[in-house]
Each structure stands twice: as C-alpha cells, then as structure tokens.
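Supplied in structure tokens, the structure appears directly below.
With one protein chain held back, the other chains of the complex are shown just where they sit.
Right, subunit A next:
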Amino acid sequence: MAHPAQMGFQDAATPVMEELLHFHDHALMIVYLISTMVFYIIVAMVTTELTNKYILDSQEIEIMWTALPAIILVLIAMPSIRVLYLMDEINDPHLTIKAMGHQWYWSYEYTDYENLTFDSYMTPTQDLTPGQFRLLETDHRMVVPTDAPIRVLVSAEDVLHSWAVPSLGVKMDAVPGRLNQTAFIASRAGVFYGQCSEICGANHSFMPIVVEAVPLEHFEIWTAMMMEDV
C-alpha cells in the first residue's frame, strides 16, 4: 500500500509492474535532462543586459531543435512499445476471476471449477482492528495463488468503476455490459491494496480492493473453505 510522504510508485509485486517502474525511471531521467537544459538556458537568457535585435533565422538551431527532440522521442518510444507489447503477451492463465463493480463494493466470481462468488465491502473505520488500514480493508479479500498467471475479467453491474491495484500494475475499467480482460502474475506472497479508480457515486472512495497472494496449496485450502461456507 501507499505510505505517508510517498513520492514514487508502490513496490512492484509482478514482473510487468517492475518493467513499468524501470520504464518510468528511464522516462523521468530524460525529463530531468531536458528540464535541466531548458532551465539553464532560461537563466542564461535573463541574466544579461545584451540584446540582439537582428536575428532573422538560423538553420543550424532549427536543425538542432528538430533532430534532438526526434532522437529523444525515439529513445522514449522504444522501451515504451516494448513494455506495451509485454503487457499484451498471450499468457495462458491458470485461473480466471471475474471482478464485478457495484455501487459500492466489488464482487468476485471464481467459476473455473466451482461456483464460488462473494462480495467485498470496505471495512468501516469503526470496525477496524489495530494494524488495519483505514479505507483500504475489506471484509473478503480476493485470494490468488503466487507465481501463476491470473486473468481478471472486469465488468460492472451499474455504473462505471475501475479495478486498480498499483503494486500489481493493474488498472482496468469496469464498464456495464462489457467484459474487459487484464492479467498478472504475483511474483511474491503478500497483501496488495487498491481502490476504485472511476468516479461512481457517493461512495466511490469507499470501495477498495484487496488482493491476497498465497502459495497454491493454501489457495486451494482457502477455496475449499469458502465453498463450505457458501
């Protein structure tokens, strides 16, 4: 989850999010390069009493400020397209989960083998136990196995929502009448938090997402237990 005074992304828990982190670092490096140059030139321009009223054109500078940005754009585009295509790889999921957005909670359907469906409501602040996170905890978490490609089909039952978990590198709009697909592989066990990312009414800020990644054998025990409860 996010922590106070955080400036960057949350720690990545999937290979795709790691690649996105590194690409962001690359793009930000180029931003600092350009910003430093522009800022220095601005300071140099304003800290002189000299003026030149006779410049009409300059082929050299026009070539420079066309060619250099074109080269910089290519240097940004190459890793960008690489990560984009990486995210769209055919990934043969081991498990498919449907995440349905409602006003104002998520419901999850694990229907590959059995008919396991449950709702996930935010835990109200007054019901939190010590150590739990305000506005982020839910009564039921979406449990997934680690190191397995998971496909999430996202949709909505009423208005637009968006299923987002930053540390998994996942955000997908939940559109009524439409099935959107996203996928991830949880590289490590843990608990990962997200929040609805499309304005959906009064309690848009109060329908969080919690994904719990555990080893496969524990995931199977959990599904069996959930089926008994249901």
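Here is the rule we use: a residue touches a chain if its C-beta (ideal position, glycine included) is under 8 Å from a C-beta of that chain, and two chains touch if they have at least 3 such contacts; residues count from 1.
In this text, contacts and distances are computed from a predicted model.
**Q** Of the candidate names "Sorting nexin", "Cytochrome c oxidase subunit 6C", "RT24 protein" or "Aminotransferase class I/classII large domain-containing protein", which one corresponds to the UniProt protein name of the undepicted chain?
**A** The record for the missing subunit names the protein "Cytochrome c oxidase subunit 6C".
**Q** Looking beyond the chains shown, say which of A:Ile41, A:Leu179, A:Ile199 or A:Met227 touches the absent one.
**A** Considering all chains, including the one not shown, the answer is A:Ile41.
**Q** Which residue, A:Leu28, A:Leu179 or A:Ile199, contacts the hidden chain when the whole complex is considered?
**A** Going through A:Leu28, A:Leu179 or A:Ile199 one by one, A:Leu28 is the residue touching the chain not shown.
**Q** Across the whole complex, list the residues on subunit A that are touched by the chain not included here.
**A** Subunit A touches the chain not shown through residues 12, 18, 21-22, 25-26, 28-30, 32-34, 36-37, 40-41, 44, 48, 50, 52, 55, 140-141, 143, 146-147, 187-191, 212, 214-215, 218-219, 221-222, 225.
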